[in-house]
Structures are given as C-alpha cells and as structure tokens.
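All protein chains but one are shown in place.
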C-alpha cells in the first residue's frame, strides 16, 4: 500500500518476507478508539513501523498517528480521549520505503463534496503509478507516496453522488490486492479485492460491528467472529446493519498462501482454517516428505514453533527448545542501526547446549529468504555441539518477488532464485536441507490432491512466479519519475 | 494565511496585533538552505510558532518543517545538509488557530503535471472559503486548513501550460492580501497582491537573487537591497535573471500602515523609508500633538523605544530606561500556559525605581489593543513611585479587526472599540492618555498633508474601518462548515 | 540492592517474583563497553528498568546510565564510543521503589584515597539501614537510597591501604545476599557472599576475563565458561591473571532455588546444571507426583514452556501452544499505566481455540504469586472451550517474602500465604490444582533424597519461611526514618 518506488527500492536487510499492513474498523461502539487500539495491538505482527486511528463523530473526524508501536503510542487515556465518537478505523503498517514519513501513515483522510472520509488499506495496487500520473495531470494533488492515496483521489473526482457509488467507481479502475476499511460520518465500509488476496473478517461485539484483518483482533476484545468478507465483496455498515454488495465481475480466488505460512498469527482462523493447525500440518507433511533420523526437533523461534511441533508429533522425535530467543529485541526487521542489525541473530537467539550438545538436530523454520539468518543460526547450533544438523523449511523455495502487498527482496537477493537446494545446503552448512513441496503445502491447507494449476484458491506467485493479477505499472515500465518531496515533516 | 475559522476563533490572549508570516526565497546560492535559515531568523519577529524550508535540486525537493523558532530547529549542519540545492524558500508563521498542526506549516508543496512547486505566503485571502468549497466539489482534496492551499489547488486545476501562466490564472481568482514566494525546479517566483498590502523586496548576494519580506533579512547575510516588488507585480527569476510581469488590473495601493507602527523590524526599510526613522518621527509628532510637562520619557520596551527616543529628542525631556525587560522570556504571545500568561507582565518587565521614583513619567508605547498589559505596566510604574504618569501611543486607537493577514482580537475585545479615550485613561489609570492622530501618523510616514481619504497609499482599516479589499467570505456568511480532521499528526 | 523502604513499599502489582539485578564485568578487552552492553542485553530478564556501564582507562572513568532497556540506550556506536578503556562493568536493575531515580542506577562510582572505584551489586543487604545510620552519624554523605552505597562508604572509611583489603574489611560488616563486580584502575574484582545466594560466574574471551551473573551473558559474545565463583570467594583480576581469596568464615551454602524455577534464563547453566534441564525435570516430577488424564499440555508462555515440555514428554500427552503470547508487549511488570496494567493479560495472551476447544487441558505455569494472572488465564482458556482445566505449578506454594534480592509482594498479598490449595483452586477456577512438592523440587535440582533440612545447598525461604541469613534491619525495626530527597534529577 505504499511507495511509488516499490520496484526499485531495496527492501530492508532482513531475512523474512513481511506483510505490510493490518486494518481494523468498528461501528457503534461506546469505546471505539480503545477497541481499535487493542485490535491494532493484536495485529502488530502485520506492521510495526507506524500506527494511526481516525474516529468520527457528528461530521467531525479525529486523528492520532505516530511512528512506532501501538502500545507505545496509544497506551494512555489521554490519547484515547482525543478520539471521541462511536466509530473508528485504524491501521498498522510496515513500510517498504527507507523514508518513513508521517504523511504516509494511514488512515488517510480527505474532505469530499459529501463530507469526510478516512481509509485504511492492506495490500498493494499494481497500476497505482499509471493512475497517479493521470490524476496529477488532471489537477489532483498528492500528499503522500502511498498507492492508497490514488483511491482517495479517484473517489474525489468521481461524478457519482453517493460515497459508496464513488468508491465502487474508483475501485473499478484499480488493479491489485486490497482489503480496505473506510469511515464516513454515516458508514463503515469494508472491501476485499475481487481476487481476495488479503484477508478481511467481520465480527460483532454486542451492538458494534467490526471489520479487521484477522480473528485475533476480535479475540483481544472478546468480539465474536461472524464470517470472512468474500473476494469482491463490499460491505456497508450503518445503523440499519450490514449490507453486502458484489459490484465486481467474478474473478479467480487468489488468497495469499503465505498468510498461512508466516504472516498471520497462529491463533487466527482464516477461511475456517486455524493457522496453528495448518502450520502443524505443514510440519507433519514435511516429516512425511522428508524424514530423517534424529534425536531432537528444534524450532527456529518463534515462527518455526508450530511446524516443529507438527513435525515432532508426526515422527515421535522429541520437541525441545534448542534455541532461546531474547524477546527484549523486537523482530529483526525493526532493528534500526547497521551495527545492531549486523549483530542481529546473536542479539536475538542463543543456542541451548543442554538440548543440542552431541545431538542430531532437526531445525524447523518457516522460510528461507536471503539465507543469511539461517547460516548464522546453523553456525551457532554447530558451535553448541550438534553432531548433525538437518534443516526443514515449512514452505517451498521462495524464488519470486511479491507485488501484492508483501515486502520481499528483489529476486536476485532471494537465495532460492539463484541457487538450487544442494547449493543452498552447502552455503547454510547443514547435513540436509529440505523444503515442503508445493503440493505438500496445498495439502496442508486442505487441498487433498495438492496444487491444481487450473483450479486453485491461492496466490503462490512467490513460489511459482505465476502472477495472475496484472502487473500494469511494472509492464509499462512505470517506475516513479516524480518530483518527490523528501524530508521528515 | 490560515484557518477556515478565522472569523470565529478567539485569538490568543495577548495585547498586541501581530503579523502572521515572514517569507524568504533565494535562487542560485551555493548555500541556499543556510541563507534561508538566516533570513528567516532575521524575520522571526513576524512569526514564532513554526518554520519550514523547502529546497530544490534536479527536480527533487527537500523539506524540513518544525514547530518553534528558527534557531531551535535549523541550528545544525545536520539539518542544513538535508536541504541540498541552489534554491530554496522558507516561511515563519504565527498561527491564529488554537491547533498548531504540522500539516499547516508552510511552505506547502505539491506535485503538478509540470513538476513540483513549493509556495510560501504572507497575507490572508478574503474569499478562501468560497473557493475551497468550489474546489472540493470538483474533486480537489485539501490537506490543511490553510487558505494558501486554495492557491495550490487553483494552480493544479488550471488548464494553462506554464507554471507562471497557471499561477497568474489562479491569482486572478483570489481576493485578499498576499505576498508570495514560490519555487519550482526552474524558477523562483515572487508575487505581491494588486493592492500591495504586505511587503516584498528583491535583493542580491553575489550571483544569487533573493525575495523576502523585509530588508533586515538581506542584511543578516550581507545581501544588497535592490528594490521593492511593486503591488500587482509578478517576478520570475531563473538563470537568465529577473523578469517582471504585471498581469493584474491596476488597483489602489493599500500598504499596511501598521507595518510601520509595529510589525516590521526597526532596522528594515520599506518603500525607501527607514522604519526606525518613521517611528522616531511618530514620537516627535506625538510630542507636537500632545505635549506635557514631565521629567523623563520612558519607553515600554522594546517596541516603544524608537518612538520614545523621538519624543524625547523633540521635547528635550530626558530619555531613560524606566522599565527593564527580562529577555529570557519571549514575546508575550509565545507563552504557552495560562499560569505563565497570567504572570506575563511581571515575568517580562520590572520598573527601575532609580529612573521613576518621584518623577513625572511619560510612558510611550506603540499601541493599545485590549489594554490589559498597559494597565499592569502603569500599576507597576506607580508602585515604583512615579508622581505622574502620562501615556502616549504611537498609533491612533485600534478600533477594528484586520482580515488582511494580521491576527487581531475580535472588535469587541479591542479596548478602543468600546471605550472613548477618557474611559480608557481611567481604566489604565494614567494622568493623561493621548494617541497620535490619523493625520499625524500619515505625516510621519511622509504624507505632508496627512490622510487624504481619496488618494492614499495605505490600508488603515484597523483605525478607520475602511475595508477597501472585498471581504467576500465574511459577506457571504461563509464560515467553515467542513468535516474537519482534528489531531496532531 | 535497593531502597531503604524495602520493608514498607508495596511492590508493583504483577504476578511474578522477579530478580532485581544482573551484573557483568570484563577485563582486558579491546571492545569492553560493547561486550558489556551485549552481556547486559543477555541479562535483561534480570532487570528492565535501568542500565548503566562504567569503563576505566588511565585512571579516568567513563559512565553512561539510563532508565529503560539496554537495547534502547546502548545501541549506537556514538554511545559506546563515550566508554573507552579495556575494562568495564555494567548493571541492569529492576527497582522495588516507586521512584526510579537516576542517582540510584548502578554501577555506583566514587573517588577514594587510592583512586576511583565503580561497583555493581546483585542481591540485598539485610543490615543496610543500621550501617547507613552509623555511617551518616560519622559524616558520610549518601547520594542514593541504595543499600549498595553502604558498601561504598565502608570502603571509603576503611583504614586499610589496598583496595582489596578495604573491600574485604567492608564486606565483613555487611549481612545479606550479594554478588558484586567492582572496577578500579588496576583491577576487576568479583565477590560472592559467604552463603552464595546469588550466582556469579567466571568466563574468558581470548585474553579477556569476564565476571557475570549467568552463562547466557558469556554465550552472547562467544566467551567460554570457566567456572562458578564460589560462595565467600573474592576474585581479583589484573594483568597477572585471576587471584582467588577466601577471606570469610565458611558459611552454609544457600543458593537461591528460585533461580532454577524462574529467574535464570533457560539456556544458562548454574553449578553445572542446565536451567532448561532442571525445569524439564521439574515438569516430569510434577507429572509423576500429580498425574491427570488429559488431551493436551499447554504452557503458560513463556516461562512455563520448559516444565510443560517436561510434563508432556514424561506423560506422552501432546504438548501444544494453547496460549499465544503477543511479544510486542513487554513483561507485565514494566507496563507503566494502570489502564494498560489492568488490561495486561489480554494484551499479552490469547487462547488458541484450535488447541483448546473441547479438550481436557493441563496448564503448566512456573509459580503462583497473587493468583490474579492465573485466574484471568483460566477464564480465557475456559472461554475458548476447554472441557477441563488442570493447573500444575513448577514450584511449591510461595508463602513468604524474600529479603535476599528478590522483589516479592508482602506476605499477605501472596495467595498461598492465606489460602490452602483447595481454596486457591476454587478462586482460580480449575478442575484441579497441584504444586510440585518441596522434595520434588529438590529432586529436580539433583538432590536424590529430596530436601534435607540439615544439609542442603539452597535457600528456599519463600517456600519454607526458613530465613537462614539474619534479617538485622527487620529485627531491629530499622525502617528508614531519613530525611529523604525526593524528585527526579
């Protein structure tokens, strides 16, 4: 949802893919801002760089945005009380841009002919540059480098009357992946793109309706899960309840399979499947596909834990914490300085010799991106005295970049793009290295026959390179050639 | 240059009128950002609440904006080095709005079909709300509550091709007072409204051209004063030099006479008249109009000093510092808390008994707004033992609000609006109270015959109520009815 | 190591015991400050409220202290470079005092007749008030409320010549629990009190010697573990190597058994026993003592995980993550506001229905302090659909306060002090509640026969009330009656 330079900027030097956003909206709550803050806190794994909330009341909108974590910025009644009103939306984000500017922090707000509207976006548009250029040529003024602002201007320049009609007209023009929540004086609106790439669920808490990225954001406030919003569905919530509209032509379902592998929280449920169960099943499938004799199954914490438990339970090999994580450092990708980043793995992880010394170790991790972290971890495990180290990865080799809302390195930085598995094994320094097969992954998410190329419910472009949603900007060579405004303000 | 609520917001509780902005632009300097910072520092008296600079280089624009003083925000090479390029513009501002938001801080920047443009504005538009409503209805999205943004959108939606033509087309639609500097990749542009309400001068430093509000901003960097920009003149500066355009119909000259009384710095020169000399002449004229027997002439520091010197030299009564100012507190209007504001005068001023005790004192001040400060000062001087206190004021009674870029209280808060001079004298507690006459003031600024109602060069609406520039928003009852976004972000 | 008010101040409202400090010292390292910062980072679980480092070079000492985490305060080369020299000591602390003052942050430094000395302390003196009163009466001036400063003044007023002799003379006068590291221009000194209550280990990295609280602080910088410092041992490190002195009368070994239960990091080794292995063995012993039929073993994360794994492996009941922890919130006790603290558990934990729904759940936690957290967790697990909930606790009931360096609530706030197990079970709302027996705990730490009251190596006063080290201040009713200086400076 960000940055015209998405195709040229080097992403941060870490070793995970990561989702770019989490969204939350609530209608008719007596404590809308506090609920939104708590929901965003539960979605913090989807974005740690910035957070914003907009509330609405009597045609006046209130906002608070900040760089950093929800808990560091929305932790006092003083802040919450600046956000009155019975409805609110919020957003957490991870930015791909080197420059994190407050003016890019969502929700975006604008005043239209019909009144104010705030919008929060999870995903990425693939024709944002083309649209932006055209809008500027017609006199629109952009304040951010966010692709989301494109949608805002399309709504503003629509000739339709109602806000919902304007929004639908705007979305007919965009291509890409998006789950949106929008707030007006009268409505909370939710939209999922026709391919349904990013998640969006509907929940209920007493008389309040909630739209959010994951069910864990419902759990934190004891709200009830109602249903997933469907691909291509627009839901309009007002005092009369939830109205569903399907204004788009039906499209192929392409939910991001990597949400199951890594992005979503293990206690969330997507499309009626528990993320935790899917990950354990991936571990079990890994064990079936690639068994090895060993003494202990060790997860790379924390993301490798469910798959490692699944692997251990499927094989009977004991599960143990052979690597201890120091949680006083955040996830690698929020470490700011080169020096700390360089020390990253040692700051975060320590081998536990009691588990590892003299043992044949199966290390289970969720994915290998550049391979740098894996290499350091294996060195640490070997130094702690492992007699053998076998690595098992809970997804197929990640060979391709994502243009649908996930921040990935450029392809030539992906270890699997330029190395076969044997070459990777040697670099990482393990006795064996195996990835789950693409069919195995599909089985773990419930497709008993594995991947059916013709008829599948998931986007797996990062593994297969099959980009089913058009990459318009990329194909047009439409890299940003704008007069950028650079600076923190 | 600010705030849709300008007609309804209570201005801050101090006792001066104050100018709302100072502007500075430089073209072709090897040290453009540092020069701009120094120029803005020299203009700090025109606005202390926020400061911003935009520089341009190779079609990329760089910005730094902050709340607070120039010296507190642009005092390190670290900051200056984030603003590369040989051209820059900057802005200091005093806001009338209770909410000082970073998104209102100028210069404003936008990307247009033709590239980027930054703009900084001193003045106030009187039809901004009417234009804003019309622009929003056509799909423009406003990010600030500033009237300046209206101009930006008019430029964006202009169908003209060149930036200069677009700007001129835009300015044909606005009514009010404005001196502007604008920066594009190729041009530094300066504009003064057809009535020439606010000042704007052209200067030169080696190969660089400068546009700024006052000559003191030239002096600080040893730049040479070239000439005043004329009312209704547009100057376009590029590598080929300075081009002058006069696109507007000729209008009555209405330079703000209060710039001479209080706003401008005493070492500046406007329209070839030294501000210091004018103020001394006001003092001399005051003495001629309203002589009184006394022992000492005491200025209310610092703004009353030049007039007091003029008064003393004209009469031969000794000039002495009977009131000592503690400069560790800023001007009253930047004091933040009620408690400190309440203590304001005592924090800032102390009577000097050595000068005052047993003396007949003539107090000279620049103006009386609400009268609160005057009352406190007189009490302090009486407590220090003055035998008589005579107050002389360097402008006529300020009876009317300003809508042309000066922040004034509402009329019913102006002491002179609801009291005659004798009533004021009693409240303030002086033995005599006299203001310079309107004719005397015109004489001091060089009109030998005094004010000629038919043919005069100045706006004196705050004294006379003659608003010669149309107050369109006010007359249309066009108070802001917008869906505002409230919050610090 | 803190606070004269230790007996009267209410500890923070959380539900864990916690250690008050971690210490680290290094001699002869080319990167002493960076190594110390990394070591302290590895010890962050021993104290999150403040951190300090002192380095020494050419008889000049350098310091940096701050409130907050190591990673937030020592993360830049800018800071590290202010701490030159080949030797350094550092300290992380958790304070029991409401007022966290920078002047209480360790290491403490003083200049003596013999030169400068810095000292860092883990533990608590039980006669600090008596000594402090006596020292003040003789003219010593205290700057902090820390008991550690007592040691500093005893060193200063000693008539011995050498720093080591002064230190030994000083320590002969104190009673209580202490592991110390001290730094002079020539020496790094380590001391463990005669009962050996707190841990202290010796490590080596190339030519550098290290003294620190736990082995995990050696691992983070790839240093080698050499040996534990013995109870009552003083080690003096200089260019000639490590000299060991045993100046104190031999005393009963009373290492804190709670270090094994909760305080130490699972990847540390104390007295040649892996903390992780001990905790797993506690889980296994728990299973043997208190078996129950169930479907899943669920740890209360993170501290309950090793015991839960031990329990699961001993019983064959599957181990699964039935509670997901949100690591974007810190440990409960560093949450600042009442509001957030009230929401504590929901902010940190979420039940994972996939694991819990319809299952008979065994919850394994390390301890129960006030019982408030346990009650909330059980409610959450029941709401997620557990059919039965059985709680197993990895230590005996904690019935007594600690005066030896652990922050504990007052006894009447300890749930086990005033309730029997059946009453606790009802309040917490579980189907069964069992604690490991004191004998079972001793077995898990390697005493095959269980606790031998006459001949044991551990302090277990929090379980048994047997305070073997004299509580002089408490017995003397010596609560602080000082003229305190209150304020942040």
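Labels A, B and C are assigned to the chains in the order they are written; within every chain, residues are numbered from 1.
As a working rule, a contact is a pair of C-beta atoms (placed from the backbone, for glycine too) under 8 Å apart; a residue touches a chain by one contact, two chains touch by 3 or more.
Since we're looking at a predicted model, the values are computed, not measured.
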Given that one chain is not shown, what are the shown chains it touches? B, C
Residue touching the undisplayed chain, where the options are C:21, C:89 or C:152: C:152
Given B:277, B:431 or B:447, the one touching the chain that is not displayed: B:277
Touching residue (missing chain; options B:134, B:313 or B:464): B:313
Absent-chain contact - pick from C:61, C:94, C:178 or C:463: C:61
By the contact definition given up top, give the residues of chain C that touch the hidden chain. 52, 54, 59-66, 82-83, 102-103, 105, 109-113, 115-116, 136-137, 139-143, 152-153, 156-158, 185, 482-489
What chain B residues would touch the chain not displayed? 38, 41-42, 44-45, 48, 69-71, 75-77, 216, 219-222, 265-267, 269, 274, 276-277, 302, 305-306, 309, 313, 318-321, 324, 326-330, 336-337, 339-340, 343, 346-347, 350-355, 383
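Rule of thumb we're sticking to: only the chains that are shown with their structure count from here on.
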Chain contact topology under the given definition, line, ring, star, complete or other? line
Going by C-alpha centroids, which chain is farthest from chain B? Tell me that one. C
Rounded to a whole Å, what is the gap between the Cα centroids of chain B and chain C? 62
If you average the CA atoms of chain A and of chain C, how far apart do the two points sit, in angstrom? 38
Whole-Å separation of chain centres (CA-atom averages), chain A against chain B: 50
Junction residues of chain A, two or more chains touched: none
